[in-house]
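Here the complex is missing one protein chain, while the rest keep their positions.
Take a look at subunit A:
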Amino acid sequence: MSGRRGYARPLDGADRITARAEADELLIEADKVVRSTDPYLAGHFPGVTLYPAVFLLDGIRQAVGAELHRVPSLAAHLGPGGPGEDWLELGTLDSARVLRPMLEGDGLRLLIRVTPGRPGALRAALDCRRADGVQVAKATVELVRGGTS
């Protein structure tokens, strides 16, 4: 049976994404509910589900890749990519900080602001909050097109 994914990922980093362009920036709200049935989470940890912070980083690249078409100037800044090209990779992780545990059933909102980075890269700043508004993690990364490094 044919699959649907165009690149490897640990899990779907967002259940729902909304995005808008603002000048030459891309603003994304990606919602993700932590579920013990998601791939890998049965082992993280046994007896209690804790969402790994690295999966937030994967969620950033997935969401930005999916919504990048909304801001052609950002896509152009990344360099050549085919139509519908949504495969991005982490290039650098400037900083990531985990402030609170993310548990089974938590509704996470990934607020991502995407701006131009160094040539060939986009800068994405993450502010991740639970449904109650409490900030659980924050990060700043640079994204590059998949297959370029």
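Note that a contact is a pair of C-beta atoms (placed from the backbone, for glycine too) under 8 Å apart; a residue touches a chain by one contact, two chains touch by 3 or more; residues count from 1.
Simple rule for what comes next: contacts and distances are computed from a predicted model.
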item	value
Omitted chain (choose from "Ferric ion ABC transporter permease", "3-hydroxyacyl-[acyl-carrier-protein] dehydratase", "Alpha-ketoacid dehydrogenase subunit beta" or "TIGR03936 family radical SAM-associated protein") - UniProt protein name	"3-hydroxyacyl-[acyl-carrier-protein] dehydratase"
Residue in contact with the excluded chain [from A:27, A:66 or A:103]	A:103
Residue numbers in subunit A that touch the chain omitted from display	2-11, 39-48, 50, 52-55, 57-58, 87, 89-98, 101, 103, 146-147, 149
